[in-house]
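With one protein chain withheld, the remaining protein chains of the complex are depicted in position.
Moving on to subunit A:
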Amino acid sequence: MLKIEGLTAEVEGKPILKGIDLTVPTGEVHAVMGPNGSGKSTLAYVLAGREGYAVTGGSVTWDGRDLLALEPEERAAAGLFLAFQYPVELPGVGNATFLRTALNAIRRARGEPELDAMQFLRLARERLRALSMPEEMLKRSVNVGFSGGEKKRNEILQMALLRPRLAVLDETDSGLDIDALRIVADGVNAMRGPDFTALVITHYQRLLDHIVPDRVHVLVDGRIVRSGGPELARELEREGYAALQAQAA
């Protein structure tokens, strides 16, 4: 279970998260929706432990563990995965090398044996096929020269390989055409099960047609202002954030 209580955080001295309370029971997928500048990405980065996103109060626990006390790589080893809104380019680093290094780091942390190059390749090919992605993606430098859609699919490929227990997807739908959106959604849905928990962060309801959440939370100005079932997403799509923003202000 992911439990966020009274979480406040600032970036460059400016308060962004102003007291977030959110609980995601294990096995559920929750959506966090909100207008631009409401703190959605900050929440994602705080959960993953990015430098410069300073927690000023509150707590985050994952299965009872204090997530905020862990380094980013320790959070990954604990099962957390952040799908980036803007995946980062690593020039000269082969995608296969990157994926295998990451997978083996996590396997090592879990006390599982590492995969050699051949074992990894077999696994990667299988995951690629499941995501309708060309094998050629393994040979390119990480995200270098990738289109927006390819970058997002590459994030989902990483998730499919690393098999996190807690995924945070930060606007994974932005910049995707409808086919890519379906592939991404299928990738996430394939992971769903009693041991997979996810926080899907999005501006639009569109993604939630494909990844149907158990709960929807609305983030406005650093606070959760409303929570509800999947129907809340459709209501927001219809009526916009304006009314909620006015309320919050």
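In this text, contacts are C-beta pairs under 8 Å (C-beta built on N, C-alpha and C of every residue); 3 or more make two chains touch, one makes a residue touch a chain; residues count from 1.
One rule holds for everything that comes next: contacts and distances are computed from a predicted model.
Student: Determine which name in "Carbamoyltransferase", "Sulfate transport system permease protein CysT", "Fe-S cluster assembly protein SufB" or "NADH-quinone oxidoreductase subunit J" the UniProt entry assigns to the undisplayed chain of the complex.
Tutor: "Fe-S cluster assembly protein SufB"
Student: Looking at A:61, A:141 or A:245, which residue reaches the missing chain?
Tutor: The single option touching the absent chain is A:141.
Student: One chain isn't shown here. Among A:93, A:130, A:190 or A:224, which residue touches it?
Tutor: Residue touching the chain left out of view: A:93.
Student: Out of A:113, A:145 or A:194, which is the one that touches the chain we can't see?
Tutor: Residue touching the absent chain, from the options given: A:113.
Student: Have a look at A:41, A:158 or A:205 and name the one touching the chain we're not showing.
Tutor: A:158
Student: Across the whole complex, list the residues on subunit A that are touched by the chain not included here.
Tutor: Interface residues of subunit A facing the absent chain: 48-52, 71-73, 75-77, 81-82, 84, 87-93, 97-98, 101-102, 104-106, 108-109, 113-114, 116-117, 141-142, 158, 162.
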